[in-house]
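Apart from one protein chain that is not included, each protein chain of the complex appears where it belongs.
Naming follows writing order (A, B and C), and every chain is counted from residue 1.
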């Protein structure tokens, strides 16, 4: 529907890396037994992925995918407009398992950080080893950006997608702008 | 006088002249100068005043250990006090001012303290200024405060013009120090394939080696530096940073790097400082060594300088601190200075070698250059006020009877070298006393321990106590390999570069010069140049029983200056040991604490300033509130409108307007901040029965129930409406800001106590924008939007329903926190603004107004509803608040039930909730206490109750309040006295807390 | 005891200060004392001092495993205030504050007590309510405090930033007679006075065991041999748990690291103490000119006297926001101390399950200000078996659920 708006309406900033708010992204939080075949089947069906990601990894293609959140939690990505239907199908498929699937599309904001200094921009804010040996495409990490919880994963090299709570989207965007300010390239990652 | 030499100056670019000012005077230097070298080149010998006696102070060192040459740097929003001239790179337009004097550097009233010095020994203030009692605060202290302190404070309204940032990095090995030892250790570590981060505090690689000379594998040492630097630069697993100081070493391999990005180029873009938060498997400290001064009378006169520093000024910056120099030493290294000076054309008047037998090969070399050397001789006294004029010499083994006067304008002194052990010690590394070199060095057998219980710091080169070039290289090579191995890599074999340098004769410790200097000389022999601590002061402390080195330090302030004792610690320690007739290692050292040298507060704060100082959580309608006059109130990290101000309105007017309008027409509240937790699973009901004092498992699907949560300690921690969504799903509302910690609270119990229960919890707080539509017109406005049936029959009080309202998918809760007809409606957050707009639009016909938190408080107070944080404060149990009805009697157990059975909790004399009505209709002051009879054993007035909420009710036209009162519910009608803080006394009658629509007719329509 | 005065200093100056005697003796332990105090920190020494001064009990030993005053007495940020909410707290802290006013004269040792005023900023509506409530309570407790406006705050603290983008200053609770003192001097002054009364201060002597006989204390084992006593006072802050175990009882205490830091010295720019509890930081300027800064404590057990650096970051960030001009000052030194936290964050001054054995601990992050009052009350408790100052601070309050919770009005208490 036209009147649905993302937290910051798609703002962007160009510094030592490019920062952009990605707009609305369908998201489903799924808690349950990840070793349950029924669950795996339902998830792959809902997200178009062949299989579930291993721990600390994301399997994402465009607006669809799955991120490993914890041993009993996944974050499913689906196109925003389709989240209702996908969720219904998921809930139906899981009606016999002890699982919780809820729509969190509107509770989150999504950013993309790109450029050869993207690693460094994140390394200024998160206590995570973002060196090339340690953090490669597909790697997913839940941590903090400065003072708020956030999660990010690497798409192709030099591009990260960040998910945070909608209420702090403005804070996170301003943080990323400071971290990406011109002249602040570290030149080590 | 001190001047620029025609020769030497490996670090300066004579083709690039730089202009700067010192105390307003314009001076010139070269690119590559430090402020200190430039000042000396301009014959600026005296650069400041000491802390206590305001004595003239000149540059004594050439690096981070400098205690004297501190200046105020920059102007306005870039002014910074106490900047060390020796570590300040010169740049064009630099402005510096000297410190701690009035009216001027050369003429300073405070210098009168020098004359009084004898009356101001260590700790004098503990023995004086005792009477009369008020004088300390009003007379003595203001004077002392004025004369104390060093640099001028930045202006009150100064706002730092620069930005700062942090940077997280992990590495296998961190090497701190880019001298030959650090470079070689880094290379050997890197050859194993380990990730290596090498940081150096100055702007140059190589440290002292190029100044001290010597050869490596036959080539001059500076060539070796060039070659190994370029080798490291080609290694992909090596990161190198100049101007990045190892500031501190912390537990579990954490270290701080303090990078100064634009201090030498203030107009460059980007942050000024970057604080590196480093995690290293192993840390190599190649932090070098610091030369010790000699303790002789007048060793603080400007022009008296460390021998190594004087050598630096000649070799690195082409500056001669004097024309006629006397050298005093107890070791061979100082001869290098004598030789360097001589070769640079400076007249070396005499070398006074305290050792009876003099030195070795270097002494012979000096003599061969025609320098006169007097073995067994010492400095009795240096004369000169603002700069050295002459030196009286005597036998070292004596009391100081002068034999001869030497006229000179500078003195180079060397008491031997001490390894820089700070970073080794920060995290608990222990030291060993080296008898031969008379210094403390790291004890490899007692390193700081890491998370794995093994040592995680290795020292390299001079930092290990290896002072000669060959020993430095051997030690560093081994350190690099050891670190790599410990970090889980296999170091490569390969030969260690062979260092060669003139062999040195043994040094002899000289703690006092001359050895048996009499008291008047000892009272003029400085240990701590900045804080004015003298040999006699330490001896006094020992005499008075301040025997612990910590006592002595604190009593005399030895080592508490901005250099943190880099020059004074060992000398002071030796004097103390001598006074106690104890061995130096027995006396021990004071604790080394981070940072190695002071680091800016800005760098520590990092990016967190101004707009991003702390997160501000915003609801989907935040901007609308902002545009419509919201007077914000911080609630946790959220901001909620306290009220909406219209042009010309006071806050009080606005609140009253909102209150009346909501009762009479229609009010809208942004309730999005309320926590919304979904709890699902076969055991969810059982779980919620433990979480809440109420019975939640029996709640019917489609119904809502108000619930209370207590801590295991029995106290009320949160409340909110719980809705049963389906057979095994509940939705729990929490207070604003309660969402996160109640969510965590639930997860804690599920994960750590009842992990076999089948329950999942998810926090949906931000998925929904929630709006409370409140007032007599609430149903009307929703009906005009169209959609679901919200009639009394279709949705009764305390029921919820999913459906559509106008264009919107919504979940509607028929609940009321105001006593009015009220619907709380949740829509997806992304549509929150659109939904709010629709309500405002449709509401115009019904007199809609948004209302803020203060109106919300008043409406609920009129109904006697409690508010977490007002009626509760962490010491209140539900029973105190007349909420026993919400505590299930049927349940065997719930969190807090057992705790509420303790004697104090069941005490019939607890204060209980009542309404309070002032006799004259006025508003009771917030937090006022009701007084009882008499006073307690401590003479405090006895109290019988207190106000928990108090407001002006626009509806009732008078003040209303709630409070907790001793046996309150049994004392209806009784009048209590509440003294204000200004002497006035308020009288209020105990009444029922519900003062508006007792029978709830309005909310049930 | 040789009297200290300007005259004495002048007289000594003439002979180059060679005539000063020891501030305290350092004797060999006797076989037996009437009272043994374990711990020669401020609280222990003050307890001994008032035992002698108020009750004539002078056959006392104060046993210290390190050096006197070497623990938290010499590591804190020296703030002295009594604007507490709960009656028992206000009583003991106000007693303490009032003793501080004349302590320099009493001990003939200049503690540099400086009643420069302490203010606690209110930056949220909750804090406004909390501090107004405290002001009302204080008025009835005989503690002089007042609620002041933002404008008055700015007059008193010109360097403050009243309306930072995050938390505007809405007012403050102001105690004009509160202030600071020289922390080491407090321990040294008491030690000198105790020693002059004939008490033995035995440093470098560690207690290794507590000896008792059917439920009553008999003495202690130490690294310098056994010492007998009739009464034992355990006053060892962060190490209370260890001593309590020796005495055979447990404590509701956890030891955690609390950190503080100072800037380089600058000329006077801030005359009062400011505490900002919403953002967790407080700052004052020492007579030396250093900005003295403290904040929150670590959340895990720790005996290393080293804290986690992120607490320093949080504190400094809060203060740079509150006092922007400090941004270009530099941190000279940071350090940590081990503080003993109780279940309700209030201290324990109490009899114990072991007869004749008393304990004084749990001062957490705010013990320095309480030292004279704590010593006064503890001495009364040990000498007479009862003290109104200490009666609320018993060990058994935890079993009864009778807590003394100060967090009600203020986030962190210092």
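Just a few scattered comments:
Assume a contact is a pair of C-beta atoms (placed from the backbone, for glycine too) under 8 Å apart; a residue touches a chain by one contact, two chains touch by 3 or more.
Criterion: contacts and distances are computed from a predicted model.
When the listed names "Sodium:proton antiporter", "Sarcosine oxidase subunit delta", "NADH-quinone oxidoreductase subunit J" or "Heterodisulfide reductase subunit B" are checked against UniProt, the chain not shown comes out as "Sarcosine oxidase subunit delta".
When the missing chain is restored to the complex, the residue among A:18, A:108, A:124 or A:141 that touches it is A:141.
Summary of contacts with the chain left out: across C:150, C:168, C:226 or C:343, the touching residue is C:343. Listed residues B:104, B:791, B:901 or B:984: the one in touch with the omitted chain is B:901.
When you scan B:16, B:139, B:356 or B:744 for touch with the missing chain, the hit is B:744.
Contact with the omitted chain, checked across C:66, C:252 or C:355, is made by C:252. By the touch definition given at the top, chain B reaches the unshown chain through residues 250-254, 279, 428, 449-453, 712-713, 744, 747-748, 751-753, 755, 892-893, 897-899, 901-902. Mapped onto chain C, the interface with the missing chain covers residues 239, 241-242, 250-255, 298-304, 308-310, 342-343, 398-400.
What chain A contributes to its contact with the hidden chain is residues 55-56, 69-71, 73, 127, 141-144, 149.
The rule we apply is simple: only the chains that are shown with their structure count from here on.
Here the spacing of chain A and chain B, counted between their Cα centres, is 32 Å.
Between chain A and chain C, the centres computed from C-alpha atoms are 49 Å apart. Chain B and chain C have Cα centroids lying 22 Å from one another.
Under the contact definition stated at the top, the residues of chain B that touch 2 or more other chains are 608, 611, 614, 616.
Multi-chain contact residues, meaning those touching two or more other chains, do not occur anywhere in chain A.
Contact residues of chain B toward chain A in the complex are 163, 165-170, 195, 239, 268-271, 274, 277, 279, 607-608, 611-612, 614-620, 637-638, 678, 680-682, 758, 760-762, 764-768, 807, 828-831, 833-834.
Interface of chain B with chain C (complex): residues 51, 78-82, 118-119, 121, 124-131, 133, 136-137, 141, 144-146, 148-160, 248, 250-251, 254, 256, 427-428, 519-520, 523, 536, 540, 543-548, 550-551, 554-555, 557, 562, 564, 591, 593-595, 598-602, 604-606, 608-611, 613-614, 616, 633-635, 642, 713-714, 869-870, 873-875, 899, 902-905, 925-929, 931, 936-941, 943, 946, 979-981.
On the chain C side of its complex with chain B, the touching residues are 4-6, 8-10, 13, 16-18, 20-26, 66-67, 69-70, 74, 87-88, 90-91, 95, 101-102, 104-105, 108-110, 112-116, 123-126, 128-130, 132-137, 139-142, 146-147, 158-159, 164-167, 179, 182, 184-185, 188-189, 203, 263-269, 279, 287-289, 304, 306, 308-309, 312-313, 316-317, 319-321, 324-335, 388-389, 391, 399-403, 405, 407-408.
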